[in-house]
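A short write-up of the structure that comes next.
Only a single protein chain was left out; the remaining protein chains are all shown in position.
For reference, chains read A, B and C in written order, and residue numbers begin at 1 within each chain.
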Amino acid sequence: EKKKMQQLKDISEDDRKKIISSNEFVEFIDHSTKIVERALNENYDYMKDYSIIKDNENDDQ
Amino acid sequence: EKKKMQQLKDISEDDRKKIISSNEFVEFIDHSTKIVERALNENYDYMKDYSIIKDNENDDQ
Amino acid sequence: MSEVEVEEHFKRLTNNKYVEGVLIVNEDGQTIKSNLDPTLNKKYSDLITKLVDHATTCVKEMDETNDLSFLRVRTKKHEIMIVPDKEYLLIVIQNPEKK
Partner (left out) sequence: MSEVEVEEHFKRLTNNKYVEGVLIVNEDGQTIKSNLDPTLNKKYSDLITKLVDHATTCVKEMDETNDLSFLRVRTKKHEIMIVPDKEYLLIVIQNPEKK
């Protein structure tokens, strides 16, 4: 666990390139971005109390 | 922090009663259950890949 | 607002067809109200209280003036929804797959 202790170096440019073109990574990006995009497209914010009448809702912001 | 170490005793019945009838607790319940109910009523599951055609979707389950 | 209304709110959650469990604990993880069996209840209250502590610390370290308002832990089998507060946690376990 020595690696975790000292300041974690950034990935070298070559390693980064290798990762980005690897199948696992591309599949991960395809799968994970789809989930996030579906979550982003929910235009319903469950934290918002929609029952407050429109005009005074802005005072809460 | 002694309390955290030894096995945490359950709340006494009286304390529980006092908490449940306290204003803070009732307000917390009102506020927090509303949020969860709105989240529960989202009938859209962002984890599900709806693009898979209906019939073979059940094979994934 | 009274105990009766607390019971009503609690029932409305436990009766929801997607909900598998409802648990209300104080900041030390002691159970105030729950419909889980004792062993599951103990496990969930301990583990989730610790997770919420970590999440709150994480949010505060990123931005001192910010605060955690809701945590959703989606797993293969279900989703755990957690509403934190200064003194209490509402924990609801649901199975969104059925939707």
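Throughout what follows, a contact is a pair of C-beta atoms (placed from the backbone, for glycine too) under 8 Å apart; a residue touches a chain by one contact, two chains touch by 3 or more.
Since we're looking at a predicted model, the values are computed, not measured.
K.L.:
Looking at C:Glu5, C:Asp28 or C:Asp67, which residue reaches the missing chain?
P.N.:
C:Asp67
K.L.:
If the hidden chain were put back, which residues of chain C would touch it?
P.N.:
Answer for chain C: residues 43-44, 47-48, 50-51, 54-55, 58-59, 61-63, 66-77 touch the chain left out.
K.L.:
Residues of chain A in contact with the chain that isn't shown?
P.N.:
On the chain A side, contact with the omitted chain comes from 3-4, 8-11, 16, 19-21, 23-33, 35-37, 39-40, 43-45, 47-48, 61.
The working rule: only the chains that are shown with their structure count from here on.
K.L.:
Taking the mean of the CA coordinates per chain, how far is chain A from chain B in Å?
P.N.:
Measuring from centre to centre gives 23 Å for this pair.
K.L.:
Just curious, how far off is chain C from chain B if you go by their C-alpha centres, in Å?
P.N.:
4
K.L.:
Could you list which residues of chain C touch at least two other chains?
P.N.:
In chain C, residues 70 touch at least two other chains, as defined above.
K.L.:
Quick one: which residues in chain A touch 2 or more of the other chains?
P.N.:
46-47, in rising order.
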